[in-house]
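As you look at this complex, bear in mind that one protein chain is not there, while each of the others sits in place.
Each chain carries a letter (A and B) given by its place in the written order, and its residues are counted from 1.
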Amino acid sequence: MSATLLLEQLINGLQLGTMLFLMASGLTLVFGVMGLINLAHGSFFMVGAYLTAAVTAASGSFLLGVSAGLLGAAAVGAVVELVVIRRLYHRPHLDQVLATFALILIFSEGTRWLFGSSPLWLNTPPWLSGFVTLPGDARYPLYRLVIIGVGISVAIGLYLLISRTRLGMRVRAGESDREMIGALGIDISRLYTAVFALGAGLAGLAGAMVGALQSVQVGMGEPVLILAFVVIVIGGIGSIKGALFGALLVGVVDTLGRVFLPLFFRGFLPPSEATDVGAALASMLIYILMAVILAFKPKGLFAVND
Amino acid sequence: MKQLARLGLGLLLAGGLATAHAEEVKIGMITTLSGGGSHLGIDVRDAFLLAIEQSGRDDIEVLVQDDARKPDLARNLANEFMQRDDVDIMTGIIWSNLAMAVVPSVVRQGTFYLSPNAGPSDLAGRMCHENYFNVAYQNDNLHGAMGAWMREQGYENPIIMAPNYPAGTDALAGFKHLYEGEVAGELYTQMGQTDYAAEIAQIRASDADSLFFFLPGGMGISFMKQWQNAGVEMPVFGAAFSFDEILIKAVGEAAIGARNTSLWAYDLDNATNHAFVESFREAYGRTPTLYAAQGFDTANLILSALEKAHPDDQDAFREALREADFDSVRGEFRFGPNQHPIQDIYVREVVAGEDGEPTNRLLGIAVEDIQDIYHVDCKM
Partner (left out) sequence: MTDQTPSGTLPGDLPARPPRRLGRRGTVQLVMLALLLVLPVAADLLGHPYYVTLASRLTLIAMAAVGLNLALGYGGMVSFGHAAYFGLGGYVAGIGAYHAFDATAFMGMFPGSDNLLVLWPIAMLACGLLALLIGAVSLRTSGVYFIMITLAFAQMVYYFANSWPTYGGQDGLPIYIRNQLPGLDTQDPLTFFLICFAGLVLAMALTSRLMGSRFGAALTMARLNDTRLATAGITPYPVRLVSFVISAMITGLAGALYADLNGFVSPSMLSWHMSGELMVIVILGGVGRLYGPLAGAVLYISMETLLGGLTEYWQLFLGLTLLGVVLFARHGVMGWLAGREPHG
């Protein structure tokens, strides 16, 4: 195992982590401000990827496609908030789970109705398809570095938004005391729509970016959604900082686990068994990590008020 | 008019509405029409119905149900077909795990089952049954054929990769069985995995001279895109399951150059195939995949047997099926002793088509008359 390969896998983990952060930050923000658990967050990921694929194919411009994915998902999020979600804020979590579960079914089958069952074409544009040479003479895809860059920019942007702007102030107020901001005379329903649309837009951006790397198909948001849940539980639900830290942790642990666990077991087991055991354990690794963290910190690493 | 007629037929079939006059043969089709991987089931269904329509027979009723790729749902639908609708023949299942859930009990209860896709090793070997016919392939066929062909082409150190599930481990075992040499390494991915950066880095770091992978459906799309992105210069080989006409369109130019084994190609030169590809394109406006070819052959096999016997006369009908007396779109077709095909496997290369979109082009035969290795375990 060379140092180059290790470095490369670390960057891979980092890239998975930043993508997860895009998903998890919206999820955690919505929970932090509105106290809402949203299972349909993965649907916005899918909507973003589909819109990006459709607009890129129609216009030939990837940038236009990604913007459509981001803004379109935000718009869809705003509509969903206005029509369905705002009726759920005062409901128990159970109702929220059920309603957003229903939204998943509606989004998935609706997308299939509109776009058909075949996966859509979406690829990285030529100007992002190059390589960067890492120390040790390994070539690393430029596009993955771009994803990391976008993720970091979003993290910085969110930090500035929340710490420096009026919207951010209200978000912080909402996080610490939900009744309070109503009493301050802030138009709560507009704030909620804005926050929800922001979360949906970020998920759409993640879908748009990752859509160029993977298959754009119905149900693509679900595996990512579950990972995002693990991320925000580890990080502490409602905490953006926790989402960032959790996302990077999950990304790196998952990637390194997949590579090194089978190698590790090959040290003392026959190769086929080592592969079996290693792969089985690798697929469970982040859940084990989560259980261990929660056993010591039941509210996650960066707990905010529940 | 034809469109309208088919629409009418389709509605009738899909709804499973009993028509006024008595139907003589009932065929129950359980296939995947919704959710991930549904384009496989849709192609099987469309081609199957096309063949029935072309036969001009109006005494055949086809009931179609969607299993949504859920084994327990498929199992219920099979019960429904057998216990409520009293079908004579069943077909349609796409996935090996669904086939394993449904087929054993169906054939044991005296209904014929013809597989238009999926051929798990157990059904070819120790659990083979006289009422079970596989009209597609045994799961190992395409992988094994690629192994043999790569050896012949002089590749000496392939690295091989598949998802960690039974069909995946079988695929790599099948490949190695006919490759008959050392491989540079074996990688197992997770089922449904979407990011392959870690595997690609490992492949690049290995000293392999070629890559063979089995990643069906969306997994293959994701992998091929990321593979191209990583700029690894290594020839890529696979089975048709990652390179059907619909998937390579979704992969785009990243698929170009990949070679894959298939039991059929749309540019295969025989009269039956020309007619099939043309009529399928006319009816549905797209190029058929191998799944469509398998669905079409399944229907024509049934039709050929119905010429000779009614399924109620089980022995005669079974004998008629065994004879496989029909014109297959893949050229020659016959059954082995375990009622699985003995057939030629072809190699195709993905090239840029006239419209610039990727498409498959036939290169030649990989292995002639391939037969699965499990038939020796079959006691029939």
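We adopt the following convention: contacts are C-beta pairs under 8 Å (C-beta built on N, C-alpha and C of every residue); 3 or more make two chains touch, one makes a residue touch a chain.
Bear in mind that the values here come from a model prediction, so they are computed numbers and not experimental data.
Undergrad: Sort through A:45, A:143 or A:229 and give me the one touching the missing partner chain.
TA: From the options A:45, A:143 or A:229, the contact with the absent chain belongs to A:229.
Undergrad: Over the whole complex, note the residues of chain B touching the chain we left out.
TA: Residues 15-16, 33-34, 65-66, 68, 70-72, 75-76, 79-80, 82-84, 96-97, 100-101, 104-105, 120, 164-167, 169, 190-191 of chain B touch the chain that is not shown.
Undergrad: What residue numbers in chain A mark contact with the hidden partner chain?
TA: Spelled out for chain A, the touching residues are 31, 37, 84, 87-88, 91-95, 97-99, 101-106, 108-110, 112-113, 226, 229-230, 232-233, 237, 276, 279-280, 283-284, 287-288, 290-291, 294-295, 298-300, 306.
Basically, only the chains that are shown with their structure count from here on.
Undergrad: For chain A, which residues are in contact with chain B within the complex?
TA: Touching chain B from chain A are residues 2, 4-5, 8-9, 12, 15-16, 108-109, 112, 117-121, 123-124, 129, 131, 138-139, 141, 143-144, 210, 212-220, 223-224, 255, 258-259, 262, 271, 275-276, 279-280, 282-283.
Undergrad: Can you tell me which positions in chain B touch chain A when the two form their complex?
TA: The contact residues of chain B facing chain A are 33-36, 38-39, 42, 164, 186, 188, 190, 192, 194-195, 197-198, 201-202, 204-205, 217-222, 225-226, 228-231, 246-247, 249-254.
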